[in-house]
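Heads up, one of the protein chains got dropped from this complex, but the rest are sitting where they should.
After this line comes chain A, so read on.
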Amino acid sequence: MFSATRANLENDNRTFLLSVFTGIISRHQRHKIGFHSLKLTSNHSKSCKNKTKSLFSFRSLSLSEMAGQSDPHISLFSPQEIEFMAEDELVEIVPNIRMDPLNFISGDFGPFFPQIPAKVPLWLAVALKKRGKCTIRPPQWMSIENLTHVLEGEREDQGAFQAVPFHYIEISRLLFDHARDDIPDIYMVRSLIEDIRDVRLHKVETNLEKFSATSAVKISHLSAMEVNVVRPFVVRSLQAFYKHDNPVVMADLDSASDRQPQVRQPQVPRNAQRQPLKRR
């Protein structure tokens, strides 16, 4: 018992040193490692895994994990909030009831007649669907043909993203959850969208490695959920570059009104490095 505790302590110290060295492992993880495993080798592999994970936490993730960053203050929007925003996107439904026009704060929709398609926001479509009052027509971009094409495009062109709706992840997820019987070949569609998502995230990740100091990074066709996922890393690395380039400015934090701090930046040709993520 005692020896085990000592081993624990020792391990804890070593992992601590290791983590100071890599500067990656959080206190929580250190704690966990120190208490739950005894072998240093396993610690090693574990902390290494942790390192890659926290650096690129968007590698092959499930939807819920995807935006569920460790620090809620940095990821800014929760996945639920982003989903809420996406629920105002319009979709087409085919109602099976008659209903008068709905004059909502968020706009006027309807009137509804059985078998006559109507455009409504996604939240309304889901609400009606849940009550069995309509079928939802999956949007055009969700056809197998289009998705296959997008996936091919994503794989072929490593430097740019294909055009997908800003909320494609949220919309498809909501439809998979609530309208599975309305989507033909749902398994195919689902796996295509998952593949597209993975390829895109991998692409962001590899492109981020080419990141360099600049005052702006433009990424075409990045979706809402993807913005939220890459935000912590992108913002922090850009900040770090900025800090190193502008030591004077950083010392002078109060000058919020100082609108030309970047003039003092060394004029390195940055446009070259900004290319990889740009749409050509």
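Heads up, the rule we're going with is that contacts are C-beta pairs under 8 Å (C-beta built on N, C-alpha and C of every residue); 3 or more make two chains touch, one makes a residue touch a chain; residues count from 1.
Just so we're on the same page, contacts and distances are computed from a predicted model.
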UniProt names the one chain left off this complex as which of "Dynactin subunit 6", "DNA replication complex GINS protein SLD5", "Signal recognition particle 14 kDa protein" or "Translation initiation factor eIF2B subunit epsilon"? "DNA replication complex GINS protein SLD5"
In the complete complex, the non-displayed chain touches which residues of chain A? 76-77, 84-85, 87-90, 99-100, 102, 104-107, 123-124, 127-128, 131, 133, 140-141, 146, 149-150, 153, 162-166, 214-222, 224, 227, 231, 234-235, 238-239, 242-243, 246, 249-250, 253-254, 256, 258-263, 265, 267, 270-271, 279
